[in-house]
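A protein chain is absent from this complex, but the other protein chains hold their places.
Moving on to chain A:
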Amino acid sequence: MIFAKELGDTLRGALGDDERVVLLGEDIADPYGGAFKVTRGLSTAFPQRVRTTPISEGAIAGISAGLALAGYRPIAEVMFGDFLTLMFDQVVNHIAKYQKMYAEQATCPVIIRAATGGHRGYGPTHSQSLEKHFLGVPHLRVVAASLYHDPRVVFADFLGRDEPVLYVEHKLLYPQHLTPPVGGRVGDLIATSDNAPGMLPTVRLSAVPAEDCTVTVLAYGYQAMLAAQVIERLAIEEEIFAELVVPAQIAPMDWAPVERSVAVTGRLVTVEEGADGWSWGSEAASVISRRLFGKLRQPVDVVASEPTIIPSSKPKEADVLVGSARIEAAVRAAAR
């Protein structure tokens, strides 16, 4: 089943299982069911707890915060991740702070779901991956949807814990089939799952056993899907063997699976769709360089999009955003 549908089913299950779950977002009610149709059917089934809202991102986040403080489990949808900027104050100065500044006398477990990413020609204000601006916020978890992580597992984790979380859903994942590891494989790739306590699983994918890989690729979300295609192709066509590490939680990070892989390969390429500089990849480069200084055979390569606006024109957009070609070039360069 495709990701958008599985996510919708997950939300339906959550609403059915737990009276405290409330969905808020713009245009999420039936018959429209949300800009990407994730919530279709839910407002009919749960009219009180699935509420379409005005175009008011600050209030959507702020009302969710109040619900969470009062013991509910709000899930707020951001129609386009670009408008997370309008929630930034609520996330940083309200949602993420309450539990700590109130000395654990309150919790604020808001779940924010944001449709992010480009490659669809939506242009400069509807195509961005702005999650890097949220990565360093203390007490906020940032989790990225991927084809290798079942949203049921992900949301069970969110709803079972008291912390707020930002869940970024790349738009191009919605129509894709989910492919979580089955029997140690994802398609033709070998799959391993690292399950550190308190963390969502990190999935590692490779065409040959990890011990035989010479490059580590670290990627999340839609870019992880592209990276998986790249490492599979390079393995078959050129015998370049890379191990792809796909975390679900991108902040705070569980670096252990990355370290384990890089300890073998000595080479790390990070991939993200957000703009280059001050990014997830820069943090990875910093952490891995510190921890594995002697074992790295070359500097960490950070692959990210051009730090500029995302054009609407298809060829111009492709020049700006990371895609398969850039990932492939970086992996080849690292393997040389």
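The definition used in the following text is that a residue touches a chain if its C-beta (ideal position, glycine included) is under 8 Å from a C-beta of that chain, and two chains touch if they have at least 3 such contacts; residues count from 1.
Rule of thumb we're sticking to: contacts and distances are computed from a predicted model.
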| item | value |
| --- | --- |
| Identity of the absent chain, which is to be given by its UniProt protein name, from "Glutamyl-tRNA(Gln) amidotransferase subunit A", "MoxR family ATPase", "TPP-dependent pyruvate/acetoin dehydrogenase alpha subunit" or "Copper chaperone PCu(A)C" | "TPP-dependent pyruvate/acetoin dehydrogenase alpha subunit" |
| Sole residue of A:V22, A:V271 or A:A334 that reaches the chain not shown, by the stated touch rule | A:V22 |
| Sole residue of A:A4, A:V38, A:L69 or A:A334 that reaches the chain not shown, by the stated touch rule | A:L69 |
| Touching the absent chain when the full complex is considered, from A:N93, A:Q298 or A:S313 | A:N93 |
| Missing-partner contacts on chain A, residue numbers | 22, 48-49, 51, 53-54, 56, 58-59, 61-72, 74, 89-90, 93-94, 97-98, 100-103, 105-106 |
